[in-house]
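Here is the structure we will look at.
Here the complex is missing one protein chain, while the rest keep their positions.
Think of it as A, B and C in the order they're written, each chain with its own count starting at 1.
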Amino acid sequence: MNTFGKLFRITTFGESHGKAIGCIVDGVPAGLKIDEEFIQAQLDRRKPGKSKLETARKEDDKVEILSGVFEGVSTGTPIAMVIYNTNQKSKDYSNIKDLFRPGHADFTYYHKYGIRDYRGGGRSSARETAARVAGGAIAQLMLKSLGIEIQSGIVEIDGIKAQKLDFEYAKTSKLNALDKEIEPLQEEAVLKAKDQHDSVGGVVLTRAKGVPVGLGEPMYYKLDALLAEAMMGINAAKAVEIGEGVEVVHLKGSQNNDAITPDGFKTNHSGGMLGGISNGDEIVVKTYFKPTPSIFKPQETVDIHNNAQEYNLQGRHDPCVAIRGAIVTEAMMALVLADMALLNMGKKMEHLTKIYN
Amino acid sequence: MNTFGKLFRITTFGESHGKAIGCIVDGVPAGLKIDEEFIQAQLDRRKPGKSKLETARKEDDKVEILSGVFEGVSTGTPIAMVIYNTNQKSKDYSNIKDLFRPGHADFTYYHKYGIRDYRGGGRSSARETAARVAGGAIAQLMLKSLGIEIQSGIVEIDGIKAQKLDFEYAKTSKLNALDKEIEPLQEEAVLKAKDQHDSVGGVVLTRAKGVPVGLGEPMYYKLDALLAEAMMGINAAKAVEIGEGVEVVHLKGSQNNDAITPDGFKTNHSGGMLGGISNGDEIVVKTYFKPTPSIFKPQETVDIHNNAQEYNLQGRHDPCVAIRGAIVTEAMMALVLADMALLNMGKKMEHLTKIYN
Amino acid sequence: MNTFGKLFRITTFGESHGKAIGCIVDGVPAGLKIDEEFIQAQLDRRKPGKSKLETARKEDDKVEILSGVFEGVSTGTPIAMVIYNTNQKSKDYSNIKDLFRPGHADFTYYHKYGIRDYRGGGRSSARETAARVAGGAIAQLMLKSLGIEIQSGIVEIDGIKAQKLDFEYAKTSKLNALDKEIEPLQEEAVLKAKDQHDSVGGVVLTRAKGVPVGLGEPMYYKLDALLAEAMMGINAAKAVEIGEGVEVVHLKGSQNNDAITPDGFKTNHSGGMLGGISNGDEIVVKTYFKPTPSIFKPQETVDIHNNAQEYNLQGRHDPCVAIRGAIVTEAMMALVLADMALLNMGKKMEHLTKIYN
Partner (left out) sequence: MNTFGKLFRITTFGESHGKAIGCIVDGVPAGLKIDEEFIQAQLDRRKPGKSKLETARKEDDKVEILSGVFEGVSTGTPIAMVIYNTNQKSKDYSNIKDLFRPGHADFTYYHKYGIRDYRGGGRSSARETAARVAGGAIAQLMLKSLGIEIQSGIVEIDGIKAQKLDFEYAKTSKLNALDKEIEPLQEEAVLKAKDQHDSVGGVVLTRAKGVPVGLGEPMYYKLDALLAEAMMGINAAKAVEIGEGVEVVHLKGSQNNDAITPDGFKTNHSGGMLGGISNGDEIVVKTYFKPTPSIFKPQETVDIHNNAQEYNLQGRHDPCVAIRGAIVTEAMMALVLADMALLNMGKKMEHLTKIYN
C-alpha cells in the first residue's frame, strides 16, 4: 500500500531516521527528457531548514537516480531515486521510545503493527514526502511536455486569508505566500505561535493550467475523488475542497452552475471538472493542514503500558506544516494528472486507431 | 475503473434510463448472514419520490440477488445484485440530445468518449448510487457483525446548521435531519428554492462507532485519504472534512491535539484517526454537496456544434441532493471500512499465526 | 479476485445452479460497434449439449446486455451481460452435499470457505466460463477492429496428435479438430472412454494473427506470463506452452533462436514474443487439459466428517473438457491481448503527443 497511481505509479520507502528514503517511479513513458535539475529544484523548495519558519533540521536532500534513465532520457523502465538521510539526531527521540506523542501516529502505528520505529516518527514522518516530491517532479516534467503547469501557494494561515493569488510571487516567498501584502501578517502569526511554543494551521491552494478536457475516470477513479485522496493523504491534511468547496452550501444552483458559451465556461465554480472529468478549465484544489502536532508545551499522554505520562517535546519542528506542504500538493496533483493522462489514452476507439494504424 | 476497493470490492454498472443498474460485490468473507431485508431497507431510504423534497421519479428499486448467497449465507463468491429500471421517461431528455446541461457531466462525457447516452445523464446520473447503496449494505452487514455501526444525517442546508446530532432522529426524518428543531427551517429553505425553480446545497455528517484501532494502510491507502476519495466521488460532492476539517485553520496545535489518557482520547478533533489509521474513537466525516445543477430557470449553454443555446430543463429533479446523498455516504464509508478491515488482517505476524497455526 | 485484466477488465459472477451467471466488462473503449450476434455465436460454440461428445445438459446460453451500449455502440461505460440458467437439475447433486468428488474443487472450497454451494460444483463449475466467453467476445470485437484475429482448435486428444493445423476446419468440426484426417481417431478415443465410464485429456492450440509489435509489459505483466496465467486459470488446465514449449529442452540455442531478416523472423520458435513483448509474429500457445474428473466409475473419497466413502457419479458430464475448452482459450487470449493493447497506449511520449496535441 506504499504505491500511488494505476499507470503512472510511485512506490516510496524509507523512515525519518533510517539510512535513506526514496521511490520507484513506474510507468513513465519512454522518450521523456529527465531534467535532473528540475527534480532537485523541487526537492530544494521542500527541504527543511531554509528559514526560521521551518524546522532547524538540515537535510541536503540530494537525489540520486539509480535506473530507468539512459543518456538523459526515460527508457520506459522504472526510475529509482534515493535520498540518503544525513542529519538525523535520533537521540532526540530516546525519550519517546515508549510514549505516544499526541496528534501523531505513534499510538496507531504501535497498535496496528505491534512494533514501531520511534525515531522521528519513522515511516509516519513527513520526511517521506520528499520521495513524493521527487516522483511528482517527474510527473511534472511529463505534464509540462503536454502543456500542463501546476502551481501552489499559501492562501490562509491561522485564519488570515490572502486577498489575491500571485503564484509567481509564491515561488519566491519563503512562506510560499500567494499574497505579498498579507504575507507579513501570516508570517507574524507563525512566529508568534512559535514563540509561544505552539503551532498554527494553514491552507494551500493548488492549481493546474492547460489540462485538456477528458481526464478522470468514472465511476471510481474520478479526478475530484483522486485529488481528494491525494491531498488528504498528505501528513496533517484535514479537509479538501474542489472549486467552491465548502462555499457551495451558501450558493443556489443558479449561482453555482457555470454557464457554457462558445468561448468556454463563464465562471469556474466547479474547479475545472464535471462528473469527475476535467472540463478544460483550471483545476483548483484547496487543502487544509492542521497545526503541527509537535509543540513545545507539556502534553498529557500515555506510554505503551497505558500509564499516564507528561510529554515534553524535544527535537526540531515546523511551526506551520502547510508552508512546506504546498510543494507536496504540487507533487500529488502532478501524480494524479499524469496517471489520468495515461488512463485516458485508451478511452475511445479513435485513439486506438491513431496509435495502431 | 468502475470498481471500488481492494479486497472488499464493488463493481457497478448501469445507466439512468437503461434496462437495469446493479453491482457485483467481491471479497465478501464466507459465512456472513445476508439479510436481504436490510439491503432493501437501505435502498428504500435512498429511493426517489418519497416526499416533495425529492424528485418525483418513482422507482421501486427492488433488488434481486443473482449469485454468491447459498441458504441465506455468503459463500465467498461474488454477490451480483440487479435493480431493474421501471420508471424511465426518456422522452424528457430528447431536447438535450445535442445540448450540454450546465453543472452536469454532459460536456465532459461527450468530449471524453465522443458518444454519450444522454437519457437522464446516462452513467453520470446519481441513479448509479443505488448500486453503491446495495453493495454498501452488504459491507454494513459485515461491519455490524464486528460491532461497527455507521450513521448519517444532514447537518446543514443552505447555510442553516444543525445545533445537535441526533442520528436516531435522522432515520425517521424525511430530510434525514440531525436536529429536529432546526429541521423546519432547513425544509423551508429547500421548498423555497424549489418554488423559485432553484436548488440548494447541503452538508452530510457521517460517522462510524465501534471501529477498532488499526484500520487504514499507510502510505497511500490511508483511512482519511480513502474516505475523502469515497465521499468526493459521490455525485455533487465538492468538499470533504475529517474531524475538525476546515476549522483546523483557526486552532492552535495545543487546542487541536487530542490528549491521551489511560481511558482513551480526551477529545476527538482528529475525527478518529492518526496518521491515516483509526485510533479507536468515532470516525467523523463531513461531505459538502453542491446545489443540484438541475434547475428550472433558463440557462446559457452550447450544443455539440459549440453553438450558443438556451437550455430549459424538463424532467424530475431533487431540489437538494444532499438529502438522499446521506444514505450514499453511509454506503461509501461502509465500503471503505470493510476494505480496511480485510486489509488489516495480514499486517502482523501475530495475526498470521492465529489463523494458520 | 473475480476480476481479470488491468484496463480491459472482466468481472464475472454466478454458480452452476444459481439463478444466473454473467459479467461486467469494464474498460471497453467508446465507439466500438457491439455485434451482439458475434457474442451469441461464440457462446453457441461453447454451449453444452451440441453432440454426444459433450455433456447432455442443455443450456440456451442466451446473453442479455444490460448496460454500456447505446444505439449499438459502446459508450465507454461498463457493459453488463447476464445469462440465466435454465436447465439445472440440482437434485442430481443431493448425494454429494457432504461428499468431496475426487479431482474436483469440493474439498478445497469447503476447507477454504467453510461453506459451499455443492450444486454442480457451484462457482467452481466450468459453467462460469460462459461469462468469460461473453466478455472475451467483446475483446475479440475490439481486436478485430485493429486487425487482430484469434483462432483455436484441438491438436491432441488422448495422445493422438493432429498432423496439420486447419483453423477454418476446426470451426466446423464438432470436436474443434484442427486435422480432419486425424479427427475420427480422436473422436473414437473420446467415445471409447465415455463407453468405459471414463474420460480423456486433450490439448488446445490457440493463436493470434495480426498482433502488432510491442504488446506486453515488462517486468511483471509480460505477454507470455499473462497468457500462461490466463490459460492455466481455465478449469482443468495443467500445462501451458509458448511457441516450442516443452520442446526447448531438446533444442540447442542455435536451433531455437529465430533469425531476423529485413522481411521478418525466419522461424517462430518463440511463439511470437521476445522478452515478454509481442514481436509481430503469430502468437502461439498450447494448453493441456486433464481428463474430466467426472467419471462414472466408483471412486474412493471422504465426506465432510472425514469418513471414507465410495462416490458414484450422477449428473451429466463432458468426456473430454478440452473440446469446449478451446472456445474459452480464445476468450482468454482475447482478454489478454485487449488489455495489452490498452496498456501499451501510454508507453512512449510519441503516443501521448499524438493524442494530446
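Please note the rule applied: a contact is a pair of C-beta atoms (placed from the backbone, for glycine too) under 8 Å apart; a residue touches a chain by one contact, two chains touch by 3 or more.
Since the model is a prediction, treat every value here as computed from it, not as a measurement.
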| item | value |
| --- | --- |
| Options C:D26, C:D117, C:E187 or C:D258, residue touching the unrepresented chain | C:D258 |
| Contact with the hidden chain (one of C:S94, C:T108 or C:T172) | C:T108 |
| Residue, one of C:A30, C:I138, C:I242 or C:I283, that touches the chain absent here | C:I242 |
| Interface with the unshown chain - residue positions in chain A | 1-3, 9, 11-15, 18-22, 24, 26-27, 30-31, 64, 66-68, 70, 73, 75-80, 82, 112-117, 122-123 |
| Touch list for chain B against the chain that is not drawn | 6-7, 27, 29-32, 76-77, 142, 145-147, 212, 218, 341-357 |
| Residue ranges of chain C at the interface with the undisplayed chain | 1-4, 12, 100, 102-109, 111-114, 123-124, 128, 156-159, 193, 198-203, 213-214, 216-222, 224-233, 235, 237-246, 248-262, 266, 270-271, 273-280, 288-295, 297, 299-302, 306-308, 343-344, 347-348, 350 |
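Simple rule for what comes next: only the chains that are shown with their structure count from here on.
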| item | value |
| --- | --- |
| Separation of chain A from chain C, taking each centre as the mean of its C-alpha atoms, in whole Å | 45 |
| Averaged-CA centre spacing for the pair chain C and chain B, given as whole angstrom | 38 |
| Sites on chain B at which at least two other chains make contact | 1-3, 12, 112-114, 123 |
